[in-house]
Every structure is written in C-alpha cells, then in structure tokens.
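Here you go, one structure.
Missing here is one protein chain; the remaining ones are kept as they sit in the complex.
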Amino acid sequence: MNTTEMLQPPPAMTSRLDGELMEVSMGPQHPSTHGVFRMNVALDGEMVVKLKPVFGYLHRNHEKIGENTSYLGSMPYTDRLDYFCSMTNNWAYALSVEKLAGIEVPERAEYLRVILAELTRLQNHASLLGFLLSDMGAWGTPLMYAFREREKILDLFESLSGSRMMCDYMRFGGCRVDAGPDWMERAKKIVDLFPKFLDEFEKLILSNEIVIMRTQEVGKLSAELAINAGMTGPMLRACGVNYDIRKVDGYGFYPRFKFRVPLGEHGDCYDRLMMRALEMHESVGILKQAMEQIPAGPVMNPKVKIRAFRPPVGEAYGRIEGPKGELGFYLISDGGTNPYRYRVRPPSFINLTVLEDLCLGHTVADVMVILGSVDIVLGEVDR
Amino acid sequence: MIGTGILKGMAVTARNFVGSYFEKDRLITVQYPEERSPLPENYRNFPFLIYDTDDPEAGLRCVACKICEKECPPQCIYIIKSEDKKPDYMGKPQFYAAVFDIDISVCMSCQICVEVCPFEAIKMDKVFELSKRERFDALLQRKNELAKSNEYYHSIHPIEAAEVDAKLAEAAAAAAKKKAAAAAATAAGSTSAPGTVPVAPAPPTTP
Amino acid sequence: MTMESLEQIKTRVEAAVPGAKIDIIPNPGPAQQSSLLIDNEHAAAVAKFLRDDSALRLDFCSNATGVDWLDRTVKKTVKVKKIVDGEEKEIDETTEEFFPGYLEAVYHLYSMTHKHGPVIIRMRTADRAENARLPSLTPVYRSAEFQEREIFDLYGVRFDGHPDLRRILMWDEFVDYPMRKDYREPDDYEYEPTPHDDVLEKAKMHYSARPQLDGAENITAQS
Partner (left out) sequence: MSDQIDGGLRSELQRQGIWVTSMEELYNWGRKNSIWPLQFGLACCAIEMIATAASRYDIARFGGEVFRPSPRQADLMIVAGTVTKKMAPQIVRLYNQMPDPKYVISMGACAISGGPFKQGYNVLKGIDRYIPVDVYIPGCPPRPEALLHAFMELQRKIDSQKLTGNAKAEHLDPMQPSEFPVPAFGAHDLEPAANPRLFQPPKIERS
C-alpha cells in the first residue's frame, strides 16, 4: 500500500529533540476519529509538525447514485449523509429542489420544518458535546447523559416519521405527514424540560478545570483564515464572524423568530464548544416560539406530483444552516426525471480544510480534541 | 478555586445516580427482551403485501403494476407480472404478481413504495427481529412470506388502516355507482354492443 | 444589501482585469441563478478582484464542484425554401451541430462582509482528455483546496497551481474518474436477486459473459 505518502517536515520547523520524526497513521480504525477518518501525522516528540487528513473510507458514491435516481428517490439517501441530522439534510435537499422547480411550501409545513430542524440541532449538539468529552477521556458519563436526551428527541422523530434516524420526512412542497396535537404536546414537554438538562450538563462539563485546560488556547483559528477557508457554522462563529444563514438568507420563516447568534472571541476549542452550548439555548427559544405560532393548515403543496417529477431545465443552489454549517445542494436539471448533476456541499468536509493549521504545534493528544471540536460526520465528509 | 468545577460535575453525577432510584425520568433503561418500548403507530421497517379475504394467494391487492419496482430507490423489489388475469378479491379479473420478491438485505425502509402504490397493496411492517445466520435465501422475502392479512395491518397501524379501508370502500362505492350508471346507459341505448367490457375500478386517488 | 447585476460585474471586471473575457451563462430555471463564465487565463486575477473589490467582497467560496458535459450532436430540422427542379419548394433540412464535450468547474461565491451572493463563476476545460486542465483558485480561496482535489479525483480535471493535487476519495492506484458520465463501473454483479433496468442488463452480462467467480475484476473497460 503506498497511500502513505512521505511525510517531510516543513523546513521552518526545526527539531527540538535530536530524534527523528515519527510518522503515525491515526485511523481509519481509531476510537475517537468519529468514524473511519485517517490522519497521517508527523510527530516531533509529541508535537505535531505535519498532519495530512486521508479521506474516502466512507465514500459511498452519494452523488453518483443521486444522478442515477429520481429526485424523490434521492430524498432517503440524504438521510444517510449526515446521519445525525437527517431532518436538516432533508430540508436542504427539499429547499434546493423547490428552488429548482419554483415550488411553494405551505405555511404549516415551513413551521414544522423549523421545529424539526431545531430539534435536530439540539440532539446533534448534545451528542457532539458527549463525544467530545469522551474523546478527552471522560469515558462514558457525558455521552450517556447526552444520549439519554437524544433518545427523547429520537422518539419524537420516530413517532412522527416512522424511523429514529432515517426520517425521510420532507417532500418537495411540504412534509409527508402532519404532526397531530398530541405529538405537539409531547414535543412541548420535551422542549420545556431541555433547559434543565442543559444547565445540568453545563455544570458537569463547562466549568470543569480539565475541560478548560484541554480546550482553551488549543486549536486557535483566526477570523481571516476561517472566512477564506470556507468555514461555516459554529466553527466560523467561534472566531467572531457573524454569519448565520438563518439570518442571512432568512429561509423557512426564520425571520419571524427572535433569536440571537452566539459569537465566540478566540476561535479556540473552548469557544467552539461553548458555541454549541449557547446555540442549544437559542434553539430552545426558537422551538418555543414556533410551537406557539404554528398555524393549522395543509402540510403539502397539492400541485406537486410525487411520481414522474420533472423540474424545468436549469440549475439551483440551495443552502441552509445545518447544525454543522452550511449544507448546500447544487442541482442541474436537464428536464428529465433524474438530476443531471447532483452535488452536496458538505459542511464538515470543508471545515476540515484547516485541520492541519489548527493542529500544528500542538501535542498529539490535542489532535483528538481539535478534531472533535470540528464536529465531523464521516457520512457527510466522504459522502 | 481549582477543583470546584470538578466537584460540581461530581455532584451532578451523584445526583443522577441517586436520582435514578427515585425519578422515573432518570431511569430509562428498557429491559429488552422482557420489556419492550411500544412502537409508535408510524414506525416502519420493511414492506409487506396486504391480502383481503382469507386467501393469501388470491386475495392480494397487488396487481403487478410495477410502479413500486420502478420507484424503489435501492431497487430491492422484483416483480414478474402474470401472463393471465385472475379474479382478484373483489371478483374483477386483474393481473397478479407471478413473482414478488423483496430483498430485505438491501431495503432502506424509505416507504416510497407505500407512497407510490395506487392500490394500497404494499404497507410497512413493524417486525424488526429478523437476524439470520444465513444471507442469500434467508433475507430474500418471497411472495408467500410477504403476504399478510388486512387484519394484521389493522393490528399494527390501526389509525392508518382504518383510513385506508374507508378510502377503499369509498372508491369501491364510486366504482359500483359508475358501473350501475354505465349499465343503465347500455340498457337505454340498445344499439350498443352487448357484453361490454367490465369497467375497471377507478384506482384510489394517488396521494 | 442588494448586489450589482451580473452585467455590471462583468463590465467592472473586464475594466479591472485587462484581457479578461467574461460571458454570462443564463439560467432558464425558476432559480434564476445565472453564472459568469470566466476565461482560464485570467481566472485567478478575476477571482482575486471579486474577492478584494470593496463593493463585492466575495470573500467566501462556498461550493466548488465539477460537471461533466459529454460530446453531443444537436439535430435541428429547419424548413428551407429551395429551388428544386426549377420550382421553389419548402423542404426539411436537418443540420447536425456538434458540440465537443468539456469538463466544467463551478464555484459559488458569497460575501460574508456584505452578506450577499451567490455569484456563480464557471471555468471550462478545452476537452475531456489530455487538455482537461484549469487554473486552481486555491491560492485565492483556501476553501477550494479539498474541493478541487475532489474534482480532480472524480472528474479528472488537473488544477494548475494547486499545492497538493492528489486523489482524495479514491485510493491512489485507482485510474478511472468515476463521476464522469461515461465511467463504467467494475463488474461485481455476482448476486443480484432483484435486478431491473440497467442493473438487469449488467447482471445479465455478468452471467452470460463468463462463469461465476473467475476474476471479475479484470474485464472492466477503460473509461
């Protein structure tokens, strides 16, 4: 196997130890790479002097399959992109197709989409914090607590869409089924109880000295580099750049809700961690408003055909603020039943662009923390 | 002061530990297999075929139109249409599926087959305990394994099944009315050829 | 904040970057996201202008992707009046127009400073074989680094000036470019219990061509 390339130290880095550089291949089977991700790391003692990510261990040809499948048929595949956030993936894809074909969405459906997307954000961020903590060595406990809360939200998804993770819930021009009043009641109860969990969780981790020491001043990212390297989502906002697509594009009735965009200051791992915690508070606020305001009405645009759906010739790029960053779909239609080009703009893949910059000069133990704070899901990175 | 954060965290852990003896909210382990969390009405796992009456072969609602085969995103349905027509559960001569296989080792439980079926013939099952030690034949479900009765459907998706039944009854009534009207028209216009082809039932409206 | 129209951008870019040639590619669909086709020679300069111009400040390259356009012939039937045997007649004349195929790289640019966008820029290669080369925009937009590698891996577009152009998703020994429209995938159709359409054809080919399990990997056609 010659995939391992020769790792040479950059000339500026002089060895502080009189030893040779050690080359380590971390992954693809590694307990804290969040899946099958591999990094070729060159180490000087314990310092990282070079790090090259190696992708493709979960490259399952999502885009090629999307070009050979009908527009509707790609919807269940989008669930499997970022398998934590199937609802937001569905939404991004539905939004792009709606742009491509010029479809209107009923008001209730838009509200339902907001509610489900924010629930997705809650469970994604909660489990991310759990995973990050377990990468740092807090084996088990935070992850167990996070998954306990996640299960409650998954129960909601399951009773609405029929599946815990692969919801396949949204359709072009609306949502597949309507949420009944008892579902809304359950969701309200869970959302009302969520801040209690958040407070407890924050007490557990965010003031913990070990967490602070392991994350503050680790993996600092400057705002200029973050913008130039296309960072999005909490990664970007931790550097203090105010860019949230919910505010900028104002898709899906987000302008109707009052919420703040939390911003970081230092762009280090601690700020990225805090971004997630603060965003969860804002999501709870959005959820409460949306559940209050949701109107009655249809959830599907009756004009949209589900079989033999052919959008007009053209192209469209639609994007939403997913829990990990900007999730976009770029579609080219040639007027047929299948898209001519089907492209996913994966936020966590592009957020990895700066991984080497973040890790240089840190110890190898910090690499796991930095990688964890980027929040990657390999299904989306490799597609 | 150094250490207070850790102490606070330990207090949370302790409260959870002690709380799990008193609060139901903190004690969430489901003791599968003895205890099962109830599956919601909408839960879906793999498709099955519905038959009416008590004959799983002749009572199948499927008329082998192959729409689900075509729309299935991972292409896990395989149908061979029959060459002849047999009377279906309502007595109408219809094509039927000579072969109907679903490869559940490929199926992604997306429910698109259910959505596109115009005959309410394919629905989602809730059985998930399907682990097998063999792959090839064990995970390829044939027509006889797929056929399940309408009562079974009612038992797993009661609300949805009642809606489907009402819809089918309405469609059947509409078809009967149409047929009666057609028969009346034929009777009135005696010039029309005798033995007109029976009017095919209007399929229930596609969602 | 409203952005300038594409025409205005085109005029300003052509004034600022001498020699640059820009075409507007209209988008007929309801999305109305038309794009700018920039020439390969001045691409980096144009991208730099778009990034640094104070009114545009398109500092965020969100998405970079490849598109494969195969060779195609468009048949046009036009009614022409011609004099046949001294008599003017209207006959159908079919003209065939040949469009050579090319690979395209599409970039979606947004502005984080002014919060507008997208401005879509495209570049086209000369052909789909040896001359599938484009200038890299990675020096201007770092976010294109992995995405251009991905275009190279899946479409076979070589980016001049890219710092680290290697395969990214497939393994290094792999020779095909799988996202191209004429890619032929390897034959592993030994067991297809539910085939139809194109899978049926491939599965049939697998069974008819040779007996089972005889080194199916060797018969793949070059793409």
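Chains: A, B and C, in written order; residue numbering restarts at 1 for each.
Everything below uses one rule, namely that a residue touches a chain if its C-beta (ideal position, glycine included) is under 8 Å from a C-beta of that chain, and two chains touch if they have at least 3 such contacts.
Because the structure is a prediction, the values reported are computed rather than measured.
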| item | value |
| --- | --- |
| Neighbouring displayed chains - absent chain, whole complex | A, B, C |
| Listed residues A:61, A:216 or A:337, member touching the removed chain | A:61 |
| Identified contact with the non-displayed chain, of A:35, A:267, A:322 or A:339 | A:35 |
| Residues from chain A at the interface with the omitted partner, ascending | 1, 28-31, 35-36, 56-62, 64-65, 68, 76-77, 80, 83-84, 143-145, 147-148, 150-151, 164-166, 378-379, 382 |
| Chain not shown, touching residues in chain B | 28-33, 36, 45-46, 73-75, 80, 103-109, 128-139 |
| Missing-chain contacts mapped onto chain C | 169-176, 178, 183, 185-186, 188, 190-193, 199, 207, 212-213, 215-217, 220 |
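Basically, only the chains that are shown with their structure count from here on.
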| item | value |
| --- | --- |
| Topology of the chain contact graph, where touching chains are joined (line, ring, star, complete, other) | complete |
| Chain located farthest away, centre of chain C as origin (C-alpha) | B |
| Centroid distance [mean C-alpha coordinates] between chain C and chain A, Å | 27 |
| Computed distance of Cα centres, chain B from chain A, in Å | 33 |
| Interface hub residues of chain B, defined as touching at least two other chains | none |
| Residues within chain C bordering two or more other chains | none |
| Residues of chain A defined as touching chain B within the complex | 69-70, 72-77, 80, 141, 145, 148, 151, 155, 158-163, 166, 168, 176-177, 200, 203-205, 207-212, 306-307 |
| For the chain A and chain C complex, residues of the former touching the latter | 2-3, 5, 55-56, 59, 61, 63-64, 68, 99-102, 225, 227-232, 241, 243, 248, 311-317, 319, 326, 328, 330, 332-333, 340-341, 343, 345, 349-350, 352-354, 382 |
| List of chain B residues in touch with chain C within their complex | 69-70, 75-78, 101-103, 106, 136, 140 |
